[in-house]
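For this view, one protein chain was removed and the others were kept in their places.
Then we have chain A:
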Amino acid sequence: MAARVGVVTFPGSLDDRDAARAVRTAGGEPVSLWHGDADLKGVDAVVLPGGFSYGDYLRCGAIARFAPIMSEIVPAAQSGDLPVLGICNGFQVLCESHLLPGALTRNAGQRFICRDQPIRMTATDTAWTGAYRAEQELLIPLKSNEGNYTADTATLDKLEAEGRVVLRYAGQTPNGSRRDIAGVTNEHRNVVGLMPHPEHAISALTGPSVDGLGFFTSVLAHLTGERPVAAGAVAR
């Protein structure tokens, strides 16, 4: 039976259907989770999708953090059991929930950026990145207004020392992120947050590459304990 991966819909979530499509394309069964229900429906992993939860008129992700569904997700994620992927707004929610360190602030250029962004894979030992090769370069859409990753120097040093920087922007940072960080993981490596949108890079017809599919195949392999399919085979 296919692994069941929950995709949370907050009011204002936008890429929830895309995340569900990516789960399905990777071979999993997407399960829709509603922000107002403190019910994980027995899913094996969770994706917090992109969008503007509750309009994000306050700080991005600041309200979503208090949604009933988060009261189920946070403890399960903290224990290291539940794989959780936060994409863009989902990453912001994970930071606001203190499941991941740091914060995402306004892009250095003060403008929304949508572009096909080269990024570099730097941690393949997480629940969501096993299918990739270390230092593999990926081309994945970045689309955000508040993607500027920041944390204090001690935190950044700790993340680097523990190998918890999952992705870095290749070339010049597009949004001012400290140390070019595009994604990080927690100490158990089950929670990953990233600003680029792998769910928009699963088909050559609708995306710039298929480089994003590896995140979803990785978690399915992680859940079944299988050896992940090398993303080189998946992705190029």
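Criterion: contacts are C-beta pairs under 8 Å (C-beta built on N, C-alpha and C of every residue); 3 or more make two chains touch, one makes a residue touch a chain; residues count from 1.
The criterion applied here is as follows: contacts and distances are computed from a predicted model.
Only one of "Coenzyme PQQ synthesis protein D", "Phosphoribosylformylglycinamidine synthase subunit PurL", "Glycolate oxidase subunit GlcE" or "Electron transfer flavoprotein subunit beta" fits the UniProt record of the hidden chain, and that name is "Phosphoribosylformylglycinamidine synthase subunit PurL". Of the listed positions A:143, A:164 or A:189, the one in contact with the omitted chain in the full complex is A:143. The residue from A:38, A:114 or A:134 that touches the chain not shown here is A:114. For chain A, the residues in touch with the chain missing from this view are 11-12, 14-15, 17-18, 21, 50-52, 54-57, 111-115, 141, 143, 145, 197, 199-200, 205-207.
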